[in-house]
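Every protein chain except one is present and positioned as in the full complex.
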Amino acid sequence: MFFAGLAGALLIGWFGLPAALYERIEQPLQFSHALHCGEDGVGMSCEDCHAFADDGRFVGIPGIENCAMCHEEVMGETESERRLVEEYITPGREIPWLVYARQPDNAHFPHAPHVVLAELPCARCHGPHGETTELRPFERNRLSGYSRDVWGPSISGLGTEPWEGMKMSDCCACHKKHQVVESCLDCHK
Amino acid sequence: MDRQVTRRGFLALLGGGAVGTVFSPLPWKLLDDAAIWTQNWSWLPRLPRGEVRTHASHCTLCPAGCGISVRTVGGEPFGISPIPGHPLSGGALCPLGFAAHHMAYHPCRLTDPIRRVRERGPLAHVPIAMSEAISEARAWIGAAGGKGAVAVLDARPERVISTLYRWLLEPLGGVYVAAPGGEASFDALDEMLIDPPGPVGLDLAAARTCLSFGAPLLDGWGSPGALPGDVHIIQIETRPSRTALHAGRWLRLHPGTEATLALGIAHVILAEGWANEPLLRERGADFATYRQLALDLTPARTAELTGIGEGEIRAAARRFAQEGPSLALAGTDPGGGPLPREAQLAVWGLNLLVGSFGPPGGIVRRRAPAAPRRRLGDLPDRSIQLLLLDPSVTEAAFPWSLVARKLAGDQAKVISLSPYDAGMALRADLVLPAPAPMETRDEVTAPATAPADALALSRPLRRPPKGVLPVGEMLRQLAGEAAGFDYEALLREKVAAIEASARGSVYEPATGESTPLSGDLTSALEEGACWVDERPAAWPLPEFRLLGGGADARERMRRAVFERPNDAGLVLMPWGWRGAAGAGALPQVAAKLYRESHLRGEADSARIHPETGRSAGLRDGGRARLGTPAGFREVVVAFDAAVLPGVIHVATGPANSSFGDVEPVLGGLVDLCRIDESGSWRLTPVTVGEA
Amino acid sequence: MDRGILVRGADRAPLSRFGLWLLPWIALLAFGIYGAYACFAYGLNQTNMDNRFAFGLWIFLDLTVIALGAGAFFTGFLLYILKRKELKDVINSAVVLGFICYSGAVAVLVVDVGQPIRAWFTFWHPNVHSMLTEVTFCITCYLIVLLIEYIPIVLKNRRLRQIPAFLVFEFELHKLMIVFAALGTFLSFFHQGSLGGLYGVLHGRPFAYREGFAIWPSTFFLFILSAIAAGPSFLILITRLVSRITGKRLVGAGVYDLLARISGWLLAVYIFLKSLDTLIWLNRTAPAVGFLGYDFYTQPSFGTWILFAEIIIFGLLPAFILTNAKRRRKPAWLVTGALLTCLGIAVNRYVMTIQTLALPTLSFDPFLQYSPSWQEIAAFLLVVAYGVILFSFSYRYLPLYPREKELGALKAPSP
Partner (left out) sequence: MKDHRVGNLRFGMAIDIDRCTGCGACMMACAVENNTSVPPPEAGDRRGLTWIRVYRVDNGKPYPENRTVYFPVACQHCDHKTPCVPVCPQNAVDIDPQNGIVSTIPERCLGCRYCMAACPYHARYFNWWDPVWPKGMERSFNPDVSPRMRGVVEKCNFCHGRWQAARAQAAAEGRRDFREGDFVPACVEACPVGAMTFGNLLDPGSEIYRLIHGPRAFRLLERIGTQTKVYYLSDHAWVRALGDKLPEGGAHG
């Protein structure tokens, strides 16, 4: 009996919990990073779309006019490109992307110090996102409302990959490793 | 036995479950998420996201026309800061200006027209459709027959909008009226000068000495707080205003004796021969009379009447006459109301004596001709059947009775164009929603006190709510879509005219430099530039009447000067801050300056000298009941050793309701005040009792 | 009907009477719960605290209650460590009292903080420099200790004793009592002290700031002393109150005498050191940071009289009464002395909390006053009612006073 209970609890904890905790939401539109920036793709670089504004702010998700630069009208034959042009570019609507790496309001993450000064590659925190051929569903934590990527894909929180987890503890760990002098206001606004 | 086993088994199951749970992420993950939730729970407002941009523009909250740089996130303004070195504001911005973008969300904000239904209570109203409102307004306008039956009250003339008002009035034989009050009143000056060479301005920046008769130079004169140049201020004011407290010299004169002191100073100037008498005699129709009046008023007598020491009077007079260029200003804070006519004449007159007309640092001429306007006081009583209030009148602080006595009884209608149902809009039977700051392109002209004309734009930086029309468009519809009622076109014409004149200079906020006007002004203004007219050459001293017009001019001045306005009893003197003197809507955060810190006098807070207070049976921080023939009002008492005994200075606003978290109230303290024949409400005998 | 579970041998009032006695307290409890609910639902604007009076009635009374609760650990210390066997008579009631005081105080603190759901962060991200962390940790641990000490008393209930397992468990626990007594003593010393340190370390508040040894300001030690001086006095008061209400001689006369003697002498020592400390503070500590001693006492409501009252009326006087055998044997004197001692502690805690915040620090600060709102009072009455009810139950069903039987009635038949 003891082991039955043990097994049951373990099952619930390891598999029931994630299923119950996260709600999966499909992205409004499909997008293939591989197609755009892979060497077998158009060969764009991350910075072509995810750039810094002149005041040092990271623009993050590019605006629709950015897509319009190439996709003024349909070039390929993919369904999502057609939708891109018809539903967003032509009417000039922004795409309501669901951002995997979105931090909460009270956290401030400046890209410039990490990308420009520390010269971290995007993949260090975002993983091989740039090589994906399609956008996985956004997983929203029902309790905290955050993206699953903040905690990391593995429910145990003990990710094996360096980019797993974008919690405060993950930031601090890296800062500690590189002897970055810390204070609350570095990252909290 | 079995039961024993199953029970034990059950316990074992639980035990296993417990152990398993501990070794599963469940408790830890949930604990962590719960912790995160408590730090950022869902009913906390979410921050806006989007690209952050900065735009140069101008503030339209008051006539000062301060240059501002506006930060927007995703097309929504979130931060306002002053533009250093701006020609109109000199890098300053008043407290309210910093929260101008909050006004769009003021709880009193109107997005639909409202019709007053007074039978359900003084402020009860119902929302109606814009089309319905317009047609109703037009019906009222049509119904108002006869010359002067329709009037427009505007606190900021000289704008394109003012032209549209005139066009609207023309076919109706209506009158365009400048709202009473404001810091500087040039009415008396206009009256003094026989055919003046156009409108005048004040060149305070270049002055070295300034005799300010109550002008709130540091409380909101032009751009609040920022006083250009290093002018020595002699503040002549009864109230310990911040200007008085920070002036080079403060003369605390008895209430209502400004005329006396001004003429007393004139006495010293004339007696000691500082004035250019031959010229004055040649130009001044009534100089001899004036001179005699002044000489009759000995410094001793002046000192006795005004309560200012003889020495002080002589010192002030000498400094004013010797340390030129110098200016004498007849101005008051917007709550205090204008000085009486005679006082204004006496004060402006001082400038004539020392030759401050024309040269830099004095009273200078401005280029653009002033459009004709009437004074409210000059209209016959009970003559107006339909009154239209410009948005700029919403926050005005004059006593409503000034207007009410001109309205033709109860059937007279009042229509207010206003973004908020607050302040003067509460008096209107129909309120048409006007855009809030930064919602439409708006025009900024030089304040009346500026030395030269100017033109700049307030740029549309956020989308106005659905159904809210620009003021120009509303006027077009009120005029029955008459031809030519095109605000934008008129504005372009105005700019084009300036371009054509190729006069003046353009200040570019981007570079912070002024360059002579050349070529395309329109696009420059669109980018937040500010055009400033060049100064006309000094002008010859025009003909003038020091005592003003009228057969009894001398007698009136004599009375004003030699009779002490109030001999016994307490006097009530209202006062208010620029932009916050009336009961108009204010940004909610302005509550920080009033409720949360008492830095500024909240509505109905009274400053009284401790002795006066105690003898009236009041205590510091207590409440008092003020009574005048016009009614009663409760005020909060604050003892202040700097206040003149016998005087009660009561702040006119803002009322608690202006911050939007309380129900608006009709009428303010000024409605208790006595209004003299020249339309001044500065002094009112008052009775005080403990509340 | 509850005869079967009443304390064996001791006679208790019929259940109906007991219920009647509880009724008003339950009403009070309900009122208190309502007050506390208001604070949770609408926020702390329900109180009359403000940005200057960051602490109010609650903190003041918490400090007092915790000081009075010191009787628990101190009696335990005397009994188990110093082997003062005569205290067996009161140890049980002392433990219950202590538990009531501490749990009550913690309950009020939960209402007092702005974000109770985040209060546990103190254990997650503790700041070891903070006296408040020390307090939080010690009080939490000590509350657990008190709970453990409470258990055997509960198990002594005659119905529960019939379960063999419990009997064994209780016996085992008893052998451990000395350990818990020691632990409790250790913890209590620290948090009583830290509560004093709470204010002593505020160098921004020269009225409260005290110099000291190492990281501990003098108030750290004064609070310990005053607490262990007041604890026994409080125990005396409560025991006498109970025996007056129940009309029973609950403990041997020697117990009162011993408690009073301890209380008296400790108080004497405390007052001596307190006076010394006050002199140093007025003449050295405060002036050194630009605050003049007499300036603290210029406010009408906080004149020098408060200092006088604290040291003479509530200090020397009770010490004078309790240290003398003849006087403390007279019940009237005994009660007066004990009462004054407890009140003295209250005054001291009041001065440290309220007066500290009322006094201006900046030269252009006004002197401010504060009076609690009904919600604040209600939330505290909640604790009082809770205490009375819990104690009543304990008295009715648990052997709080082991020698109650043999000592028998006071004189009048028991109510």
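As written, the chains take the letters A, B and C, and residue 1 is the first residue of each chain.
Note that a residue touches a chain if its C-beta (ideal position, glycine included) is under 8 Å from a C-beta of that chain, and two chains touch if they have at least 3 such contacts.
Not measured: the values here are computed from a predicted model.
Chemist: Can you pull out the displayed chains that the omitted chain is in contact with?
Modeler: Among the chains that are shown, those touched by the missing chain are A, B, C.
Chemist: Using the touch definition up top, pick the residue from B:29, B:102 or B:545 that touches the left-out chain.
Modeler: Candidates B:29, B:102 or B:545; residue touching the omitted chain: B:102.
Chemist: Using the document's definition of touch, tell me which of C:55, C:73, C:256 or C:302 contacts the absent chain.
Modeler: Checking each option in C:55, C:73, C:256 or C:302, the one touching the absent chain turns out to be C:55.
Chemist: Which of B:45, B:273, B:369 or B:540 sits in contact with the chain that's absent?
Modeler: For the chain that is not drawn, the touching residue is B:45.
Chemist: With the missing chain put back, one of A:8, A:28 or A:110 would touch it. Which one?
Modeler: Only one listed residue reaches the unshown chain, and that is A:110.
Chemist: For subunit B, which residues touch the unseen chain?
Modeler: Touching the missing chain: residues 39-41, 44-50, 52, 73, 76-82, 91-96, 98-99, 101-102, 104-107, 218-219, 223-227, 240, 242, 245-246, 250, 252, 462, 587-593, 595-600, 609, 641-642, 644, 656, 659-662.
Chemist: Could you pull out which residues of subunit C are in touch with the chain that's been left out?
Modeler: For subunit C, the residues touching the absent chain are 43-45, 49-52, 54-55, 112-116, 118-119, 121-122, 124-127, 129-133, 136, 198, 201-206, 288-292, 294-295, 356-357, 360-366, 368.
Chemist: Given the full complex, what residues of subunit A touch the hidden partner chain?
Modeler: 52, 55-58, 105-106, 108, 110-113, 116-117, 181, 183-186, 188-189
Rule of thumb we're sticking to: only the chains that are shown with their structure count from here on.
Chemist: Looking across all chain pairs, point out the one with the most C-beta pairs in contact.
Modeler: By number of C-beta pairs in contact, the leading chain pair is A-B.
Chemist: How far is the middle of subunit B from the middle of subunit C, if each middle is the mean of its Cα atoms, in Å?
Modeler: 61
Chemist: For subunit A and subunit B, what's the span in angstrom between their mean Cα positions?
Modeler: So the centre of subunit A lies 51 Å away from the centre of subunit B.
Chemist: Using the touch definition from the top, list the residues of subunit C that touch subunit B in their complex.
Modeler: Touch list, subunit C to subunit B: 115, 117-118, 121, 124.
Chemist: What residues on subunit A touch subunit B, complex-wise?
Modeler: Within the complex, subunit A touches subunit B at residues 1-10, 12-14, 17, 21, 53, 55, 57, 59, 63, 104-106, 141, 143-146, 151, 155-157.
Chemist: Contact residues on subunit B for subunit C in the complex?
Modeler: Its residues touching subunit C are 35, 38-39.
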